[in-house]
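Working notes for the structure below.
Shown here: the complex without one of its protein chains, the others still in place.
Chain lettering (A, B and C) follows the sequence in which the chains are written, and residue indices restart at 1 in each chain.
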Amino acid sequence: MTNLLWPGDQRAGELMSDPTLLASMVAVESAWLDALVAAGLAPDQCTGADLAGLVHAADCELLAAESEDGGNPVIGLVALLRDRASAEVSRWIHRGLTSQDVIDTGLMLATRAIVDELMLQLAEQISALSVLATIHRGTPMVARTLTQNAVPTTFGVKAATWCNGVVDAYQQLSALAIPVQIGGAGGTLAATTELAALAGHPNPAGISVELVQSTAATLGLDLRMPWHTTRSSVTAIGDAFVGCTDAWGRIASDVVTLVRPEIAELSEPAAGNRGGSSSMPQKRNPVLSILIRRAAISAPPLGATLHTAAALANDERPDGSWHAEWETLRILARRTVVAGSQCSELLAGLEVHPAQMAKNLGNADVLGEQRVIAELVGKVPSGNYFGAVDALIDESLDRAKRIVKEHP
Amino acid sequence: MTNLLWPGDQRAGELMSDPTLLASMVAVESAWLDALVAAGLAPDQCTGADLAGLVHAADCELLAAESEDGGNPVIGLVALLRDRASAEVSRWIHRGLTSQDVIDTGLMLATRAIVDELMLQLAEQISALSVLATIHRGTPMVARTLTQNAVPTTFGVKAATWCNGVVDAYQQLSALAIPVQIGGAGGTLAATTELAALAGHPNPAGISVELVQSTAATLGLDLRMPWHTTRSSVTAIGDAFVGCTDAWGRIASDVVTLVRPEIAELSEPAAGNRGGSSSMPQKRNPVLSILIRRAAISAPPLGATLHTAAALANDERPDGSWHAEWETLRILARRTVVAGSQCSELLAGLEVHPAQMAKNLGNADVLGEQRVIAELVGKVPSGNYFGAVDALIDESLDRAKRIVKEHP
Amino acid sequence: MTNLLWPGDQRAGELMSDPTLLASMVAVESAWLDALVAAGLAPDQCTGADLAGLVHAADCELLAAESEDGGNPVIGLVALLRDRASAEVSRWIHRGLTSQDVIDTGLMLATRAIVDELMLQLAEQISALSVLATIHRGTPMVARTLTQNAVPTTFGVKAATWCNGVVDAYQQLSALAIPVQIGGAGGTLAATTELAALAGHPNPAGISVELVQSTAATLGLDLRMPWHTTRSSVTAIGDAFVGCTDAWGRIASDVVTLVRPEIAELSEPAAGNRGGSSSMPQKRNPVLSILIRRAAISAPPLGATLHTAAALANDERPDGSWHAEWETLRILARRTVVAGSQCSELLAGLEVHPAQMAKNLGNADVLGEQRVIAELVGKVPSGNYFGAVDALIDESLDRAKRIVKEHP
Partner (left out) sequence: MTNLLWPGDQRAGELMSDPTLLASMVAVESAWLDALVAAGLAPDQCTGADLAGLVHAADCELLAAESEDGGNPVIGLVALLRDRASAEVSRWIHRGLTSQDVIDTGLMLATRAIVDELMLQLAEQISALSVLATIHRGTPMVARTLTQNAVPTTFGVKAATWCNGVVDAYQQLSALAIPVQIGGAGGTLAATTELAALAGHPNPAGISVELVQSTAATLGLDLRMPWHTTRSSVTAIGDAFVGCTDAWGRIASDVVTLVRPEIAELSEPAAGNRGGSSSMPQKRNPVLSILIRRAAISAPPLGATLHTAAALANDERPDGSWHAEWETLRILARRTVVAGSQCSELLAGLEVHPAQMAKNLGNADVLGEQRVIAELVGKVPSGNYFGAVDALIDESLDRAKRIVKEHP
């Protein structure tokens, strides 16, 4: 996938693309059918039905166009699967499911891949930032507050505080549940319970619950009982994605300041045509940071939309708010992956200019507080004013180390 | 275009699609080149250069992928045009322009088509609502406030107040300026002024201004001097789009209530498979209203993103906020067109059930206020309590008529 | 009013404070009662009833606490007015109105004062910016794009483009309708129509419409028929407020960059303790710009809330979305006034440092484009590269002049 108006979109590859989601939805139907067979509700002839082989990326367009009739693409998908499957399999496809089950669980499956990718990116960045914090532990620079020179610091501390934000984003992602969502027509698992009852099972509801469990296991999703109108899983995922763009946006906001020619303490990695201009040959623009900031500016309102949708979820399937989630989640997810990839590239190749940092520090009056403190105790100021930078860096490196270990 | 996660997306056709935007950007380059020739700055050999013929929808993908280097697709587009044009034309392409000029003006050109389509939709809806307000001028129903029965009203008044909202949306759209944005590298029109100066023009800056004027005229856009960091045109457009989805969302919010089986005063138009369910054969879901509400719920945060971007616009080209606008505007624009088309269909075929309205009204105690008023003046209540419904309907029809006249 | 967490809040004085809104709501009741008397519906004894004298700022707290019962403060207010008025007046207070009429129209009355204040602020700023654009018409500085040096410009052009944004905000405000909203219990003006009918009026609905007209005239508000669920007036006002903070936010975003010590082309006005630090005696922070940016960052989501509320407005009085508007509008309105006042102060005293601008320009390579252009036509570059700055400034000054004239 590419997007003329979202440069870098291709970095997200086919994650959450229409074909990917189609495949995810088919995987849900397939796992469910397998579960029906395993539970003895659907006949053995359905074993190994290759539903995935029945649909193709090329089906997306027609399914998408038809999806308006039912308000979602599942009705068309089920019709298509039933049409293409063998007669016996056909009869059993989608039994016990409702559209929402397939869409929600399909989205979660695609989200799982997004989250995995993001965690890899974050782990890479944590490594890169640990190196920067270590190397520049003692590289002096100005700490700036409210745009003005404040006190001395080191670039290592800045990298360490960036790292803290990235570690926070990692931990938020890793705490996410990405659950299966299967409840049937009204969230009561009635159809499979009926099937089990009619088949004479002593505990038909228990069979339904087991079907959900085994489908979750097959798909590699977390188990959760139906959450058709309890959308906290979706909002938590959205918040975690925005948590990522916050962490990167803040780094990029520092970079766009520090690469200004009058400050010139950092440069973006130089690579090929990156940063060129259509009219000014001499320019080198901090294009990675700019594109990351773009994502960070536009992510929070998308997260808010997911919350608004959650708050308006009425009945046993909401009348519009649920439908607002899907594409919002996709846009947010892909943009997060793109920004993450750009941030990894940015941090891996970030050029640090210690001499310029030293020069700017030299030009700044940053010892006002130290003078006040020394006067307070009637002493001569000590030889430096870097405070606890080493301790802060060490603490940050410790947090980082635990995560990097998990991603060898 | 279709979108598996945004059912109905195909209603927006190719409006603002990647190929459409590519063509828009080429149209900008082309109009500008023509202007350079007409002003005598570029040589006559450039006359009639068919830039549009040099690029194809198939170029979108590569241009999009390359766009990350410069942060936008124009550098790649200019390279491609120069590569494919004749040598003489090639030398003159994009002279005096900067990427932002091409993107901003290209987006405005595509926006112009969106706005035209929306105004047609709104005019259709105003016609349909005028008919509903006229036919049901005297169809009694309950006025509900805070979910409870309040006083009697007529469905004609409801249609008239819906119409007022749609008329407001129309007027907001029709007041929009959709301007050309051309300022050159730093917003000073320096390159063309230099060209004119070197060519010996007595008023070289005047030539630059005329180039902008004639480009606006060629493209059918409003004239405005460079607004590279004054983004009020973009926010006004976004606000007007959200104004549309507000007007429709409010109608749809009424419809999803009034089609509930216990109320049953309205039905969505019955057509083909619309409103079907994947598991419950008996259902008929108000799918148009649901999809309209989806758009209405997700539009305001997109409008907000455009404002945030406008507020953060620094320097002579912002470091991220500008880049956040493009895709946000596109998503908002296309969704607005889709929702408008759905609302037109909804209103054209809306089924009104006067008998059920009368029945619900009969079951409701809605004369409490009338009793109080009559007691206040010591009289017997009058024969009805419909207030000024006719006057309100007439006033709304008058507003509507003026607009319908413009769209025969 | 002051607010410990919103420094500068006192600049908005009592605009839209609880006491002001209480007075506004009483003014609505009062104007309506006068209209009833003038129309012969209420008895002459109600003439000149001094409702405003019956309530006091001290009533706010109790009314606010009681407001939860009815969901709004009007029930309590009406009870209080009736309790304190003479018997004859008491019987006629609020007849024909509903809570929503009083709240909506009361809010519009308070909004009117906000808009008037904002237009004064904007006119002041337009004057100040016109002066800056004129004085610094020829003050050279670097045009920066994507954080990097691009081409030469002048500070006059920057001031002129700032001015263009402020003029846009002014025009958006001045185009606002700020309408009366009176519709009675269900938006049908039934109670007064009943009163007129029982009194034997030949056209009782016409009397109701006249009551709305005369109330609008008394209150100095625009006329509009009931818009209880057509909330476009509110969203337009919200959008216009955000339009203001966008215009100022963008100026402040430039200032926070240009006051950085390494750039140092601007300083905020030096006044008293402004810009001091609690720990660093040497600092001078650009506190006005920082506080303006704060407002600009937080305004767009508030505007979005108004739109969401508008889109969800169902029935004849919505079940929650209407209630979300009031405080959102107030917060947005007051913050806009505060930011406007801060921006006026900022622009009135902005210190411009031409020597530093020249120095930064001298250090920058900004003639790359000019060289390319000159090569293109095989000539030696002209003596400067300021393009059409004078023409752009003149065009901006022209727009400004028309507005300044209206505010002598």
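Convention: a residue touches a chain if its C-beta (ideal position, glycine included) is under 8 Å from a C-beta of that chain, and two chains touch if they have at least 3 such contacts.
Predicted, not measured: the structure shown is a model, and the values here were computed from it.
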item	value
Chain not shown: contacting residue from A:Val131, A:Leu146 or A:Ala358	A:Leu146
Of C:Leu312, C:Cys343, C:Ala374 or C:Leu397, the residue in touch with the unshown chain	C:Leu312
Sole contact to the chain not displayed, among C:Gly272, C:Gly378 or C:Pro408	C:Gly272
Hidden partner chain, touching residue among B:Arg84, B:Arg112, B:His201 or B:Arg284	B:Arg284
Option from C:Glu327, C:Glu351, C:Asp365 or C:Glu406 whose C-beta touches the chain left out	C:Glu327
Residues belonging to chain C that touch the chain removed from view	2-10, 18, 21-22, 60-61, 63-75, 78, 94, 97-99, 102, 184-185, 191, 252, 256, 272-280, 285-287, 289-298, 301-302, 304-305, 308-309, 312, 319-321, 323-324, 326-328, 330-331
Chain not shown, touching residues in chain A	71, 91, 95-96, 98, 100, 143-147, 150-153, 157, 161, 164-165, 168-169, 172, 175, 184-195, 197-199, 205-206, 208-209, 225-232, 235-236, 239, 242-243, 245-247, 249-250, 253-254, 257, 293, 296-297, 299-301, 303-305, 307-308, 310-319, 369-370, 373-374, 376-377, 379, 381-382, 385-392, 395-396
Contact set of chain B toward the excluded chain (per top definition)	144-151, 256-257, 259-263, 277, 279-287, 290, 301, 304, 308, 312, 360, 363-365, 368-369, 372
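Everything that follows uses one rule, which is that only the chains that are shown with their structure count from here on.
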item	value
Same-residue or different-residue interface between chain A and chain C, half as cut-off	same
CA centroid of chain B to CA centroid of chain C, Å	25
Separation of mean Cα positions, chain B and chain A [Å, integer]	30
Centre-of-Cα separation between chain C and chain A, whole angstrom	37
Multi-partner residues of chain B (each touching 2 or more other chains)	71, 98, 184-185, 191, 293, 296-297, 301, 304-305, 308, 312, 319
